[in-house]
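To start, the structure itself, in structure tokens.
One protein chain is absent from this view; the other protein chains keep their places.
Letters are used for the chains, namely A, B and C, taken in the order the chains are written, and counting of residues starts over at 1 for each.
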Amino acid sequence: MANFQGHALPGSFFLLIGLWWSVKYPIKYFHRKGKHSQLPHFYQCLEITEAAVRIVFSVIGCLAEQFVPDGPHLHLYHGNDWVKLMNWQHSTMYLFFGVSGIVDMLTHLTSHIPLGVDRLAMAVSVFIEGFLFYYHVQNRPLLDQHIHSLLLYIVFGGAASISLEVILRDNIVLELFRTSLLILQGTWFWQIGFVLFPPFGMAEWDQKSHENIMFITMCFCWHYLAALCIMTISYYLVYCSLSRIKRPGGEIIGIQKLKSDHTYQAALLSGSDEE
Amino acid sequence: MANFQGHALPGSFFLLIGLWWSVKYPIKYFHRKGKHSQLPHFYQCLEITEAAVRIVFSVIGCLAEQFVPDGPHLHLYHGNDWVKLMNWQHSTMYLFFGVSGIVDMLTHLTSHIPLGVDRLAMAVSVFIEGFLFYYHVQNRPLLDQHIHSLLLYIVFGGAASISLEVILRDNIVLELFRTSLLILQGTWFWQIGFVLFPPFGMAEWDQKSHENIMFITMCFCWHYLAALCIMTISYYLVYCSLSRIKRPGGEIIGIQKLKSDHTYQAALLSGSDEE
Amino acid sequence: MANFQGHALPGSFFLLIGLWWSVKYPIKYFHRKGKHSQLPHFYQCLEITEAAVRIVFSVIGCLAEQFVPDGPHLHLYHGNDWVKLMNWQHSTMYLFFGVSGIVDMLTHLTSHIPLGVDRLAMAVSVFIEGFLFYYHVQNRPLLDQHIHSLLLYIVFGGAASISLEVILRDNIVLELFRTSLLILQGTWFWQIGFVLFPPFGMAEWDQKSHENIMFITMCFCWHYLAALCIMTISYYLVYCSLSRIKRPGGEIIGIQKLKSDHTYQAALLSGSDEE
Partner (left out) sequence: MANFQGHALPGSFFLLIGLWWSVKYPIKYFHRKGKHSQLPHFYQCLEITEAAVRIVFSVIGCLAEQFVPDGPHLHLYHGNDWVKLMNWQHSTMYLFFGVSGIVDMLTHLTSHIPLGVDRLAMAVSVFIEGFLFYYHVQNRPLLDQHIHSLLLYIVFGGAASISLEVILRDNIVLELFRTSLLILQGTWFWQIGFVLFPPFGMAEWDQKSHENIMFITMCFCWHYLAALCIMTISYYLVYCSLSRIKRPGGEIIGIQKLKSDHTYQAALLSGSDEE
């Protein structure tokens, strides 16, 4: 939907899931480091809930694109013309996010889906988003094109990183990287909304100014810096709350063990190029 | 061959092999999960048959391109001009698919070919297809160029994925990904045929309309969704039939063991980033 | 800063760190080969110092860009125009290098940051440099554009190589490669300064001459050759001094053991494709 809400809505979706991931993955990481038990069942429920939320978001997005007042209402072809292809393309994006959610859910519910298929489905859904955007934004004003094309860095970078997770599953660095890109995508959608459809009677941006394009490029970097900060704070809060929870009981296993693990890890890695 | 049949024929080839793969790889996966024995011999025969079928298909395609009424009949140069280079290029593509089939067959028949060469040969044959297509479709109407260029995503994506199999041989996720791309390629060839050479007196497509291009881009995504669905159904049917076969005999080893494998796998993976 | 100093300053920063790395990584490599003890503490201090130096350099660079006489002095928007976006972009680059330095320091000071995050942060900071440069140099004279665009090879090559270190941490070959690229970047910044802003009353370069572009392209290769030579000499000096230090004490363990390690390594590797 080519208006402020049409960018704020998906932006908020992405941001919410990104924030959730910035909590989930550190928890998973510290739990796994601390004591190897407990995690599976509690974590499984969380994962299934998350997948369900993502499916619901996708369905909302998909329906919203179809049934907004100026939407296609499921009509694809009328007379001799295609009907509202822009909305159809957005629906397609949401559809693929939905598929990724379903595959995630099935992976955690049943046991006969090979591990890695969920990551592949996620990579595909992100790639499809980038693929559609790529052809989407041609023939638009310069600034519009540029601000959308920066999304492609996030999207294709994300798709590559998630594909890597097919092989390097549960690698915390890749997971955090993915999280930071998702938060960035969320804030960037809001930025696009503010620039292309200034709300609250803000001034219009000159869509042809080269200066504006230079600023937007730099602004993109700042957004990423902000995304990294948000993720770091979230990571630190998780760390603090987990170490506080454990202290009263007297068994500071989690963090203590982590420390030695870290040393061990360093030693291990320092010898890894001998192979 | 620049007509409907010339796209429907290779499309059907790709679709057939794709469907077969969507049965073969799940069978191999479940068998390997269940009991590690038996597989080799039965599976070897299947592989050799498949390679033979692919060689036959390639020879048919190659000869068809040469000996259709308006083909070059093996003449390459006549007077001062090249003869029917389009057909020669198609022949070349089939030739490389044939080579890939031969290497596959040799890999399974003899034991002195290093494992991975078959995957490399397949990646090369797919890359050559994309390479020729890339230079092939320049100087054509916009829609024609666009619809063919979307093939390049399939083909180069496939080549990259198959190259990865040189190192990560027998990775079910990569195999399923490859299968889905092959099915997509099959249905997309049919789509190209329908769009560029509408059969049964269907209306011509406007080759310059930007709307048509936007639709085709989205349609490509839907085709991939369909390919994923076909593969999922196929995977599910294999799973069901394999678990049914084993139930009467009382030894539900296959699926039971799979379940525990899955848990084991999850545990293993969850600890993999400690290294 | 679009003048000679504005290129010489960062060039010297990069060169200094590059030279330091060309000493540090060989030391680490030989130490690890020789005796597996001792290293951690001494090395940890070095790493923290290095990170601190990099942070200081980044702060200097960032402030210099802001507070040079014709800088923006932290004003971003004035009247209806953006203020000195070029300087702001450079500040952003330094900011990210600073972030990378901070992450490096934290990784070595605390133990709850996952290994690999430091490399990811470094890769991101290098990528951001390339990203900003890419949009930075459009709409400039041909030679200016070309000489800056060659930087992109260094920067994106470096970002890719550093990303790889997330997975293949402490791989000496990747570390040396990264070092050589950093030295190259340092000398290339000096070259850019000499070409675009000839100091000492040197003759101006014709910015449109195709011959100049051809020479600069080749000159880039020579710079890399020089960078490789510098690194090799540095590597050799470290090797010599380390083997001399150990000889008087009679325990030539370091190098002796290295030799056998090497043979062992060769044997190991020669058998590695059997898997």
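In this section, contacts are C-beta pairs under 8 Å (C-beta built on N, C-alpha and C of every residue); 3 or more make two chains touch, one makes a residue touch a chain.
Because the structure is a prediction, the values reported are computed rather than measured.
Asks: Any idea which chains on screen the missing one touches?
Replies: Over the full assembly, the chain not pictured touches B, C.
Asks: Among B:I60, B:L85, B:M202 or B:C240, exactly one should touch the missing chain; which is it?
Replies: B:L85
Asks: Consider the whole complex, including the chain that is not shown, and state which of B:W20, B:F131 or B:W190 touches that chain.
Replies: Answer from the full complex: B:F131 touches the omitted chain.
Asks: For the chain that's not shown, point to the residue among C:F156, C:F194 or C:Y239 touching it.
Replies: C:Y239
Asks: By the contact criterion defined above, which parts of chain B meet the unshown chain? Give residue numbers in ascending order.
Replies: Given the touch definition above, chain B has residues 32-33, 36, 39-40, 81-82, 85, 88-89, 92, 95-96, 99, 111-112, 114-117, 120, 124, 128, 131-132, 135-136, 139, 166-172, 261, 265, 268 touching the missing chain.
Asks: On chain C, where is the contact patch with the chain that was removed from view?
Replies: Here the touching residues of chain C are 29-30, 153, 168, 171-174, 176-177, 210-215, 217-218, 221-222, 224-225, 228, 239, 255, 258-259, 262-263, 265-267, 269-275.
Please note the rule applied: only the chains that are shown with their structure count from here on.
Asks: Going by the touch rule set out above, which residues of chain B reach two or more other chains?
Replies: Residues 273 of chain B touch two or more partner chains.
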